[in-house]
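Below is one structure, written out as structure tokens, with a few remarks after it.
With one protein chain held back, the other chains of the complex are shown just where they sit.
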Amino acid sequence: MAHPSTYQPRSGAEKWLDERLPVARLMHDQFMTFPTPRNLNYWWTFGGILTFILVAQIVTGVVLAMHYIPAEDRAFDSIEHIMRDVNWGWLLRYSHAVGASMFFLAAYIHTFRGLYYGSYKAPREVLWILGVLILLLMIATAFMGYSLPWGQMSFWAVTVITNLFSSLDAIVPGLGTTLVQWIWGGFAVGGPTLNRLYSLHYLFPFIIAGVVVLHIWALHVPGNNNPAGIEVKSPKETVPFHPYYSIKDGFALLMFLLLFGVFLFFAPNLLGHADNYIPANPLQTPPHIVPEWYFLPFYAILRAVPDKLLGVIALVSSIVVLFFVPWLDTSKVRSTSYRPVYRWFFWAFVVTCIALGYLGSQAPEGWYLFFGRVFTIYYFAFFLVVMPVVGKFERPRRLPGSITEAVLGHAEQPRSRKREAVA
Amino acid sequence: MASHETPLDPVLDDDEMSRRDVILIAAGGFTAIGTAAALWPLLDQMNPDASALSLATTDVDLAPIEVGQAVTVVWRGKPIFIRHRTPEEIEQANATPLDDLIDPLARNVNLPDDAPATDENRAAPEREPWLIMIGICTHLGCIPQGQAPGQYKGEYGGWFCPCHGSQYDTAGRVRIGPAPENMYIPPYAFTSDTKIRIG
Partner (left out) sequence: MTRHVFLNLLGTFLLGFAAPDHAVGQDGHAPEIARQSWSFAPPFGTFDNAQLQRGYQVYRDVCGQCHSMRLLSYRNLGEPGGPEFSAKAVEALAAKSQITDGPDDKGQMFQRPGRPSDRFRSPYANEQAARSANKGALPPDLSVMAKARAGGPDYIYALLTGYRDAPPDMNLAPGMYYNEAFPGHQIAMPPLLQDGAVAYTDGTEKTLDNYARDVSAFLMWAAEPKLEERHKVGMRVMIFLLVFAVIMYLAKRTVWAPLHKHRDTQSS
């Protein structure tokens, strides 16, 4: 939200720097005094939480890279070396592994929040698209990171996921095979594959950080959406980011870290798979290969389609469709709180995603497969049918006239008036 | 937004103000402690790890080393100079007055820290021909020449560091700078008449 700069250099040095590179002014205006709607609820704290986790993942990752060896025959042992011999190695490695799960947990909550409150609608389309891009990059980064321990799950996840590209053979014969061999650097997943995955796993987080900067920039042009989904009408309806939201975000972050800590210190392997403590064996696939929990819904969608190419297309579409959400939703109203019909479809969608997650963890047989297909259909129908159609026919509830009214339930503030009179 | 219309500090009485200050200072304090505590593992991880600390030892058989010969072995990644000194070399080392030395201390971890740099304190106990030391110049860590037969051994017949010209005598004591200290004696012991274990 463009607002006049209020930065005042307090010393000669600050003034000198401000005339040459106004970085302090930028920080002051964007993160200290930035006008933020006063009615944001706790679902809005996940942006700050995500920023924290991204930084934590990069820091622990850089440190782990000082000890990790990306070689086929040494990767597994080098991680055990970190766990056993490196000072605090267990803490760093478990932080990074559990951190990946926490990253996705927070990112999914953040995405659902944006979806519920219509944060993707004009003028925030670019903000939303950048967010989906970050999610895509996170998925790629997490996949590559998971390959690095070079356990059985790592190895077979790489095999299966890279083989998705071979489905292109159905379009141009030989194209998929050529592409897959290019990705592998050989005729099977092996040392060269591990090495390049490691290199890219180191690179991608910095790309994510770059897109995050754009994401925040795109946020600060129109300013925050808010639970009422209506525009800020007067400065009275905002508060400066610091201290109001810095402290609120800080408190939420601590609550999140408590959850993080429970996994990290008391169940670090709960979210992982036992088979990944078996060194990679290219001659034997584990009886049940399952991705990490955060990929399970997508995995269920992949398996729901009984055709190789179509399955891959469904998988890719399930994420790509998110890019089009700003134009798929035809409703003028942002916040689902004021959309009596859409609301039901929204919660059905949340249930669908959770159900797909559960189904993704089960063997694709019998009823599991059946429901996998049902929920897959609803997943796409939500975006392609519900969003455009419901927006057209639904009669939204009356929107509050202003954020003040949304917060107080009435437009004016009798008590505050009284206080002013007294003052 | 300093000119923000939201009243940041409306009428608060003194008690409320001081309570507010205490809480905010406590929050700031916890943030600082938490950050510092989280920083420590990130720094400590770079210290030598448990496998490096698990003192690997090196066994050396001295029997094949003739008088006047020198060998270099590796202990914890460092070169260890082992020299079977000639009587002349020993005599030369003994004849040097301690006052002539740049570093008057023995630098022998098997002896007290303040032991003087006599040849007796530098050489192997009761086996004076043997000099066993860490072959690293105390200036900036280069490896001095003088182990191989054809190499220049410096003016004092010991070792010569090619990097910055430090020279050591036949007891491994620095005689010409810039090195400030004598070469160090590692922990070692004789396991038999002709065998030593370093570390």
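Read from first to last, the chains carry the letters A and B; within each, the first residue is number 1.
The definition used in the following text is that contacts are C-beta pairs under 8 Å (C-beta built on N, C-alpha and C of every residue); 3 or more make two chains touch, one makes a residue touch a chain.
A quick note: this is a predicted structure, and the numbers were derived from the prediction, not measured.
Colleague: Looking beyond the chains shown, say which of A:18, A:80, A:169 or A:231 touches the absent one.
Modeller: Reading the full complex, the residue touching the unseen chain is A:80.
Colleague: From the list A:26, A:66, A:247 or A:320, which touches the chain that is not on show?
Modeller: Candidates A:26, A:66, A:247 or A:320; residue touching the omitted chain: A:247.
Colleague: Hey, which chain B residues sit against the chain that's not shown?
Modeller: Counting only chain B, the missing chain is touched by 6-10, 12, 19-20, 23-24, 26-27, 30, 33-34, 37, 50-51, 54-57, 61, 64.
Colleague: Residue by residue, what part of chain A touches the chain that was omitted?
Modeller: Chain A touches the missing chain through residues 38-41, 77, 80, 83-84, 90-91, 94, 239, 243-244, 247-248, 250-251, 254-255, 257-258, 261-262, 264-266, 268-269, 274-275, 277-278, 287, 304-306, 362-363, 365-370, 373-374, 377-378, 407-409, 413, 415-416, 419.
Heads up, the rule we're going with is that only the chains that are shown with their structure count from here on.
Colleague: Can you work out the whole-Å distance between the CA centroids of chain A and chain B?
Modeller: Once rounded, the distance between the two centres reads 49 Å.
Colleague: Which of the residues in chain A come into contact with chain B in the complex?
Modeller: Chain A residues touching chain B: 3, 6, 33-35, 38, 59-60, 63, 66-67, 81, 84-89, 91-92, 235-236, 238-240, 247, 250, 419, 423.
Colleague: In the complex, go through chain B and note every residue touching chain A.
Modeller: For chain B paired with chain A, touching residues are 1-6, 10-11, 27, 31, 40-42, 44-47, 49-52.
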